[in-house]
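Note that this complex is displayed minus one protein chain, with the remaining chains in position.
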Amino acid sequence: MSFPLLTATAALPAVGAIATAAVPAARRTAAKWLALVVSLATLVLAVVVLVRFDPDGARYQLTESHPWIADFGVRYDLGVDGIAAVLIALTALLIPFIVLAGWHDADPLETGSKRWRPTQGFFALILAVEAMVIISFESTDVFLFYIFFEAMLIPMYFLIGGFGDRAHEHGEEAASTQRSYAAVKFLLYNLVGGLIMLAAVIGLYVVAGNFSLTEIAQARANGSLHMATSTERWLFLGFFFAFAVKAPLWPLHTWLPNAMQESTAPVAVLITAVVDKVGTFAMLRYCLQLFPEASKWATPVILVLAVIGIIYGALLAVGQRDIKRLVAYASISHFGFIILGIFAMTSQGQSGATLYMVNHGISTAALMLVAGFLISRRGSRLIADYGGVQKVAPVLAGTFLIGGLATLSLPGLAPFVSEFLVLVGTFTRYPAIGIVATFGIVLAALYTLVLYQRTMTGPVKPEVSAMPDLRARELVVVAPLIVLLIFLGVYPKPVTDIVNPAVKQTMSDVHKTDPKPEAEAAK
Amino acid sequence: MSPQLAAYTTSTGEAFQFWVLGTVAVIGALSTVFMKKAVHSALSLAGTMIILAVFYLANGAYFLGIVQIVVYTGAIMMLFLFVVMLVGVTAADSLKETIKGQRWLALLCGVGFGVLLLAGIANASLKQFNGTGQANANGNVQGLAALIFTKYVFAFEITGALLITAAVGAMVLTHRERTERPKTQRELAEQRVREGKHVPPLPAPGVYARHNAVDVAGLLPDGTPSELTVSKTLRDRGQVRDVSTEALNDLRALEQRAEERLERTPVEPAHRKQSEEASK
Amino acid sequence: MNAENLIALLIAAPLLGAAVLLLGGRRLDGVGHWIGTLLSTASFVFGVILFADLLGRNAEHRTLTQHLWTWISVGSFQADVTFRLDQLSMTFVLLITGVGSLIHVYSIGYMEHDERRRRFFGYLNLFLAAMLLLVLADNYLLLYVGWEGVGLASYLLIGFWQHKPSAATAAKKAFLVNRVGDMGLSIAIMLMFTTFGTFAFGPVFSHVGDASEGKLTAIGLMLLLAACGKSAQVPLQSWLGDAMEGPTPVSALIHAATMVTAGVYLIVRSGDVFNAAPDAQLVVTVVGAVTLLFGAIVGCAKDDIKKALAGSTMSQIGYMVLAAGLGPIGYVFAIMHLVTHGFFKAGLFLGAGSVMHGMNDEVDMRKYGGLRKYMPVTFITFGLGYLAIIGFPGLSGFFSKDKIIEAAFAKGGTEGWILGACALLGAAITAFYMTRVMLMTFFGEERWRNQPTRSPQAPSAEPAAEHHGEHAEPHPHESPKVMTIPMIVLAVGSVFGGAFFSIGDRFLHWLEPVTGHSEGDSPLSAATVTGATMVCLVIGVGIAYVQYGRRPVPAVAPRGSLLTRAARRDLLQDDFNHVVLVRGGEHLTRSLVYVDHTLVDGVVNGTAAGFGGLSGRLRKLQNGYARSYAVSMFGGAALLVAATLLMRAV
């Protein structure tokens, strides 16, 4: 049997997490370096996966299959399609930057503060999240996926609740209470979603008799497994609800702003750029494959919710006073785009959505991490506390601007490609919704530029006058992301080539084809 | 007993016996529940059990009847009585309910349950009785023995094991392991001196009192009862009888007479204070 | 070597410049401006080479395409990075790189004292690259990239002096208004994709016949929306005035010569679509006519020289859009006016910049006066530009504008008359306000004497101000050579450009293969129109002279008539935006934030609280008394008995 590449990719960070946690407290720096090395090694493995993956080959590749709980037909089935491969690469790519950006976020607080911050724990938890996310991308067994989909919450909970920003306008106590509130909110939302999904998973088992995604999908395709319409719809809703909470889809979004606001910037990136992607990914892989009819049945409602999310998130982002909250609401708007693309049921829409997941990950990481550096300098998250930073720290301001431009999906940067694909994909089938969604790009420009204007331009505030510019470590974090943004914006072909076949498959799962252009239809 | 006892319908004799003793049994049961003092409950329960023994006999369960008398009324009830002694014979606990609504709920459940049970028995079609005639043909005890040692032998063995376990358990529960060497007289004396209270031995009960009984607190010179004089157990049970009031009256009279005779005011005995706090 | 391969170099050169200058860091501060200028000139040289190459070919084969790589390809959605160089884009390439290079040179002098000059040149190069991408793109999506690229460059350059809140705000406003237009463009592209299955120029134009007119009209209107945003046409014109916050070379290059004309390019480029959608065309002409009057009126009222010129830009572009809306009759003249306008308006702005440079960055014309003695070169170049724009016979403006007016009449029918009348009126007003600018700046008594000037926006870091120092009485002086030479060149262009183009219809023949051309049936003879134009011209100049030449200009603006005051406030358009959009938006967002917190979040928290209370009550049942547990147990037993009985009863 060949080398279990996928298992290795997931296991490496898991082992790394344990090792990092085991580092004695005195050797804090060693733990950091260990975490960084492990994450980089994982990146290498992920790249190998990407290379070994043959876009024109079978749907699921590098598969591994072992029986696990024989009595319930639960198997340890791994396999990646194009979408999963790309997203694994994204995850593995972002984690090193997150680790590097959070280098000092978990250092013990200056004396006098009561909070104890286990540095090793911080990095170990990040690696644990990485492992779980990767394996939930890889798994082709519904039960296996479910387990890690849920288990992810535990390390995230501690990351959110345990490590917040150093400074807080209302002091350490208020900070910790708000942190725990955010963490519990995050946990409850996702647990509720997960439990409903568990019911659906069991229901699926009752109907299908096993948990294997490939088998069930195949049986659905060739009609050997027939579901009653109502059954299919209920199961679909069960799955979709969990993913919609995770994604998050309006109106299930309110946990995200709190979580992102209270956690440190790297963790916020971890939430929105990595963990939430599992939700959208799962919509694409599970909802559409397992319940094609129900998906089509639910499409109108979902599309409307997604569009509401786009506009709503953007409008709220405009109204925020807190930088991180603003980014959070922007992300909500972007997730609206992703979901829109998935359920537009066109190849442009779905490829665009997948691409969007990648690009949003990178762009949000860039913007949020720079924002984190900014906040760590001034010790405040309030936009009003900044002004004129551009004059003091031009590089920081420049990177911040580029991150912002990526967020408003400026052509030439990666997000533009995906956003336009999603819009086109939606427009070809639902013109009205497409047009409404297009308003999102104006609002995106509004909140981004307002943020930039208020923080970076104008007369220099005395508090920021001594602000240092980006340090080497921070530059190392941001520069590659920006390069990647530009590269994928100019030449997204490498990604699309991997994604397109998988999307074609999904399209055939739901028995949908792109609508023909009017001119050709006329002929 | 005559086989007709076990016949389909019972003799008037048995009926008479049933009605009389049954009534007594019920009364006994009720008093078991409602008697204030545990001793009385125990006794009335014993009575009920004896009556039940009689009923067993009447139903042709001769062995059980005897066993009932020997084991229950003989052994178990005595055990009960011992415990009652330990806890305090005269201790009467109030029947006043402390948990809100408990009593009403209890009665409701009881009545409802009883009614249901009776109804169940009533509409169960229990018309035909074989009687234990041929079952007891060659002796009730032999019959039981045959069953016990063949059909129910495993259950029997297990109950044996159960009994032994119970005995051991009882010992474990009640036995208190002595963790340190018992103090010698000398050590105790030294400790007393070191602590500086009751250097002399504790005062005897009943002193200055009419009743020379162990449950009467000795009175201090000023007539107030001294806790120290009564044994701890009695104190815990609240069984200390207080005679201080009349004793005080007598004392006052006595003092008057004393003053009349030699003109001086009585001095407070010095050791009283300290003995007071010692009792605390 | 093969000419196609040069096309990419056109863009590559300034792009490289931008990259080098923006990433280069401080060590390039010394040479940054030279690198920038060099690379933009290189791009111009490539342009000239290509131009020669095109001239070498015969008219049919003057379209070169260069395919670089496939950009996006998903299903039937194919977007390539392909460049298309034909006569139309060639014209723009020359205009952009030419004027661009000149303005680079000019900026060397103008930005001399700005410590961030390197970055300024980086932005300028970035703009050139984006603008060239815009005009060279072979499909609408690639054009869209350039389209937003120039938007970004304009954002960066308008807000170049970011420490000025006014500048930052103006930049943001410009970008946002443009974004609205971009929305139109993207919707147009989507419509094309759904209609034709592609958005590359060639296929779209060849399949126009297959599409329904409704769709085409929709596409046309969306394209027009985009054009309005970029070219500051009504109703999206409000940003152009504020954009004057940027350094003057920027105003000259971006907000006069090149970027703002992109809308015209878009319309002319999409000519085939518009030709098939007459309704859309009509709307285009209306927008053009309205804007040309709007801009002209605003231009009359402004005392800020740059804002006055901005108004005139608006109005001139109105002319172009009007012409472009006329269809084949007007395309060529739209472009021609665009080019000549590029020359003289850039010249005018540079002149204005030079005046400000000499006047402590004073922009209020009421504080100028009699400057001709002090800055003769500026005076002459500015004057030539002035004559050109008002359409003085023989100068470039004369030819191009005259042609447009003719074409307007030639549209025929009532709208022909109306449009023509608007164009004529516009010509008169143009003459008026330009004369006003001229007189207030270079003639009359010297109002800047014995009154310290302090520029309204207090541009503390604006280059000249720093070494002149505030509050000192200005001593006007001629600008250095590096600034005057570009002005002279542009002046030459604005003098002879028109004649060169229109004598023998050179320009017409050059562009016709791309845009097509048709002579409309003009109700009036060309001579009549020219005559009428001349009359309007004279009237305008006359009134202006009476108002500002004869009697002295008050140093503080008089209250003025209602119209004047409205015009000073951009005809209240900004106030409208502020009240309706800004205020409304603020209220909307605030209420939404509230809703999100109370309603959406409240529902969840409410549920949580409800469960908490419920469990709090249930908890009381666990009172810890064995007996009460026993009661429930006993009750349960009773229920079981009851159940069994019921079962047997049933």
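To keep things simple, chains are lettered A, B and C as they appear, and every chain counts its residues starting from 1.
Please note the rule applied: a residue touches a chain if its C-beta (ideal position, glycine included) is under 8 Å from a C-beta of that chain, and two chains touch if they have at least 3 such contacts.
In this section, contacts and distances are computed from a predicted model.
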Practice item. Name the absent chain as its UniProt record does, using one of the following: "Autoinducer 2 import system permease protein LsrD", "NADH-quinone oxidoreductase subunit K", "Sarcosine oxidase subunit alpha" or "Sugar ABC transporter ATP-binding protein". Key: "NADH-quinone oxidoreductase subunit K"
Review point. Any idea which chains on screen the missing one touches?
Key: B, C
Review point. Which one, B:Ala61, B:Ala217 or B:Leu234, makes contact with the chain that was left out?
Key: B:Ala61
Study note, to complete from the structure: Checked against the full complex, the residue among B:Val20, B:Ala75 or B:Val193 that touches the missing chain is B:Ala75
Study note, to complete from the structure: For chain C, residues touching the missing partner are 619, 622-627, 630-631, 634
Exercise for review: Pick out the residues on chain B that sit against the missing chain.
Suggested key: 6, 9-10, 12, 14-15, 18, 22, 25-26, 29-30, 32-33, 35, 38, 41-42, 45, 48-49, 52, 55-56, 59-61, 63-64, 67-68, 71-72, 75-76, 79-80, 83-84, 86-87, 93, 95, 97-99, 102-103, 105-107, 109-111, 113-114, 117-118, 121, 126, 129-136, 140, 143-144, 147-148, 151-152, 155-156, 159, 162-163, 165-167, 169-171, 173-174, 176, 236
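Heads up, the rule we're going with is that only the chains that are shown with their structure count from here on.
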**Study point:** A-C or B-C, whichever has more C-beta pairs in contact
**Key:** A-C
Review point. Relative to the centroid of every protein C-alpha atom displayed, which chain's own C-alpha centroid is closest?
Key: A
Review point. Once you find the CA centre of chain A and the CA centre of chain B, what distance in Å lies between them?
Key: 72
Point to revise | Approximate Å spacing (C-alpha centroids) for the pair chain B, chain C | key: 104
**Study point:** chain B: positions in contact with at least two other chains
**Key:** none
Practice item. Under the touch definition given earlier, write down the residues of chain A that touch chain C in their complex. Key: 188-189, 251, 253-254, 312, 315-316, 318-320, 346-348, 351-352, 388, 390-391, 398, 405, 410-412, 416-417, 420-421, 423-424, 427-428, 431, 434-435, 438-439, 441-442, 445-446, 449-450, 453, 456-460, 490-493, 496, 500, 503, 514-520, 522-523
Review point. Which of the residues in chain C come into contact with chain A in the complex?
Key: 22, 69-77, 81, 141, 144-145, 147-149, 152, 155, 159, 162-163, 165, 167-169, 171-172, 175-176, 179-180, 182-183, 186-187, 189-191, 193-198, 207, 210-212, 215, 585, 588-590, 592-593, 596, 600-601, 604, 608
Check your understanding: Which chain C residues qualify as touching chain B in the complex?
Key -> 623, 625, 627-628, 631, 634-635, 637-638, 641-642, 644-645, 648-649
